[in-house]
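Only one protein chain is missing from this complex, and each of the others stays in its spot.
And now, subunit A:
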């Protein structure tokens, strides 16, 4: 008999997939199965966590022009 696993299907591009796998490598409780290049099956309770982590990781690599100004103003 086949088996049905409950979870959340995630579709994303390869770079994001790599990030999710990296998030999982620290905790091992996020990704249930890696399906293919652009799909992952993850724990349904971890979706929000993954989204937040992704935002945090992606935000690291952006330039915020206001920050500089505010820093300048603070000095």
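Simple rule for what comes next: a residue touches a chain if its C-beta (ideal position, glycine included) is under 8 Å from a C-beta of that chain, and two chains touch if they have at least 3 such contacts; residues count from 1.
Keep in mind that, in the parts below, contacts and distances are computed from a predicted model.
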**Report entry** Name per UniProt, for the chain absent here [options: "AP complex subunit sigma", "RNA polymerase II transcription factor B subunit 2", "Calcium-binding protein 39" or "AP-1 complex subunit gamma"]
**Finding:** "RNA polymerase II transcription factor B subunit 2"
Query raised in the report: If you put the missing chain back, which residues of subunit A would it touch?
Result: 1-13, 16, 20, 32-33, 35-36, 39, 41, 44, 47, 50-51, 54, 58, 62, 64-66
